[in-house]
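In this view, the complex is presented without one of its protein chains, the others remaining in place.
To keep things simple, chains are lettered A and B as they appear, and every chain counts its residues starting from 1.
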Amino acid sequence: MRNLLEIRLLPPLAVAAIFVTLPWFFPSAYYYRIGALVFIFALAVAGLNLLMGFAGQVSLGHAGFLGIGAYSVAVGPAHLGMPSWLCVFAGAALSAIVAFLVGRPILRLKGHYLAVATLGFGLLVAIVLTNEAGLTGGPDGMTVPRLLLFGWSVRGSDVWYWITGATFIVGFVLALNLMKSPTGRALQAIHDSEIAARLLGIDIARKKLAIFIISAVYASVAGSYLALFNGHVTPDVAGFLRSIELVAMVVLGGMGSILGSLVGAGLLVVLPQALTIFHEYEQALLGLILIVFMIFLRRGIVPSVAAVVSGWRK
Amino acid sequence: MAELLQFVFSGLTVGAIYALVALGFTLIYKASDIINFAQGEFVMLGGMTTVFVAQAGVSLPLAALIAVIVTTAIGLALHRFAIEPAREATSVALIMITIGASIFLRGMAQIVFDRRFHSLPPLFGADPIQFGGAAILPQSLVVLASATAIVIILWLFIERTIFGKAVIATAANRLAARLIGVDTRRIVAFSFAVSAAIGATAGVLITPIALTSYDAGTLLALKGFAAAMLGGIGSAPGAVVGGILIGMFEALAAGYVSSNYKDAVAFLIILIVLIAIPQGLFGRAKIERV
Partner (left out) sequence: MKALRCVMAATAVGLFGFLAAGHEAAAQIKIGSVLSVSGPASFLGDPEKRTLEIYIDEINAKGGINGQKLQLVVYDDAGSADNARTFATRLVEEDKIVAMVGGSTTGSTLAMIPVFEEAKIPFISLAGAIQIIQPVRSWVFKTPHTDKMACEKIFADLKARNLTTIALISGTDAFGKSMRDQCVAVAPGVGVAIAIEESYGPRDSDMTPQLTNIRNKPGVQAVVNPGFGQGPAIVTRNYRQLGITLPLYQSHGVASKQFIDLAGPAAEGVRLPAAALLLADKLPPNDPQKSVVVNYSRTYQQKTGQAVSTFGGHAYDGLMILVEAMQRAKSADPAKVRDEIEKTKGYVGTGGIVNMSPTDHMGLDLSAFRMLEIKGGDWTLITGT
């Protein structure tokens, strides 16, 4: 039993070790910024991965929850006078409620039909954020006041690196625990065969809805962090391309692997920065790299590499 | 009354564009279960290649033909070099490959072509046809007629040829199809070629109305995908009906509700329809086996 626990917690511990030691090699605040962005997106992707990798449900509108979280910390302080930290929680609660209301009807849809329904949801959020300029500042976006914690103003990429990294590791452990819980096992059964799961007496609709809400909360917190970190938020945080990017991070890193979420987010945050040396060709190369990765590591980076490593052991 | 008619004409114009894009999704899906997110780029390539070949001094019909051939070749190459090597991967991984392809094609298009907007002259002039106090451009009718023609050709092909039967067999059960001697690999390659050709044709025909640029594909793919799903994915008549319905929703919402929220209204209706009819208007419910 003790052994099992240790194996389960090995990946988050490894991530934590890297997280703490990596800054020794950071030459400037820019690297802290990239690190923080990786953790922010990894958090959102981890949530989406629970939905896609474990429950087998696709969402092409997850950036909508990113947007709700981001605009909560922008609109809350500006229009309601709420402190930012409270808005992070309020945003998460709002996302959970929205996920509950939206999820109930649309999670009955399957496969690509669910994809198009979630896509519609994401677009609705983006349209509202763009059009309600009085509240959200419209397409130009709005300024987000800095996070105040115990009278201390949170600023600087290095501080945000620590906050986002710590949050991701907490999210990582929670996700792992969820997977191993009875709910998690039930979800995996849904993924394998929905009808078989139903025959086993699993309340599919409720389990799916629960995981949809959890994944929405992950994305919402990530969105709040992103907005607070940037100090400015625009509606493209909730855009269709952002949703696609999140799905790409899940698939690239490996569906069903939370560690993969970190790797996928890391790759798609760092890659555009690295590819700037190719100037004009950066986008074409990004597309090409995506294709090559999916051809050669078709189960995602982490699961494929893990399979190779265990193959070597044998 | 004239007002309503004008909204309907607008809905037909926009809807015909979506329908033509949506048609491209159906065949690939039928043959391989893949939603091809690079379909919008096929449409863009059709329009942009025509513009640039014509600029080089080639006559317009020939330029359009070259564009369709070039795009078809790109569709085949996409299958040969990206889809085929990963054919045992899950459908999510394959969809990811098409997303990668869409980013790649967009990235190349801005280098090979440029980053500006372009237009093409309409087939039958730019003078609107007046009817009952409303006006519609002849080109809108051309797009509509082409969408209908493609549906009929696809139907004839699938129902009346051995090759078409093989597509149906592949769609129904790939393993079984292979066992009875269908070369499923060729069927899938063929579906990419035809979808690319349909996409390029769409690009040539809609550019006089909607203009084009290297990144025109993203939104078209999004709307086309929604249209294909509304109609029931895999059904050609469904794609056309889905496209025209979405165009109508948008136009009527812009006319009667709010132009700010017309896209929102359209997607809300799609959501409601799908919740009521989970397999889309013309789709067949799949029977899941345990």
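In the analysis below, a contact is a pair of C-beta atoms (placed from the backbone, for glycine too) under 8 Å apart; a residue touches a chain by one contact, two chains touch by 3 or more.
Just so we're clear, the structure is a prediction, and the values are computed from it rather than from any experiment.
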item: Partner chains on view for the chain not depicted; value: A, B
item: Absent-chain contact - pick from A:L37, A:A55, A:V221 or A:L259; value: A:L37
item: Selected residue (touches chain absent from view) among A:S153, A:S181 or A:Q273; value: A:Q273
item: Hidden partner chain, residues of subunit A it touches; value: 28-30, 33-34, 37, 130-131, 133, 138-141, 143, 157, 226, 230-234, 236-237, 267, 270-274, 276-277, 282-283, 292-293, 296-297, 304-305, 308, 311
item: Touch residues of subunit B, complete complex, unshown partner; value: 3, 6-7, 9-10, 13-14, 17, 110, 114-119, 126, 128, 135, 137, 206, 209-211, 213, 215-216, 219, 251-252, 254-255, 259-260, 262-263
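The definition used in the following text is that only the chains that are shown with their structure count from here on.
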item: Whole-Å separation of chain centres (CA-atom averages), subunit A against subunit B; value: 31
item: Touching residues on subunit A, where the partner in the complex is subunit B; value: 52, 58, 105-106, 108-110, 112-113, 115-117, 119-121, 123-124, 127-128, 131, 193-196, 199, 240-241, 244, 247-248, 251-252, 255, 280-291, 294-295, 298-299
item: Footprint of subunit A on subunit B - complex, ascending; value: 35, 82, 85-86, 88-90, 92-94, 96-97, 99-108, 110-111, 218, 222, 225-226, 229-230, 233, 260-261, 263-264, 267-268, 270-271, 274-275, 278-280, 288, 290
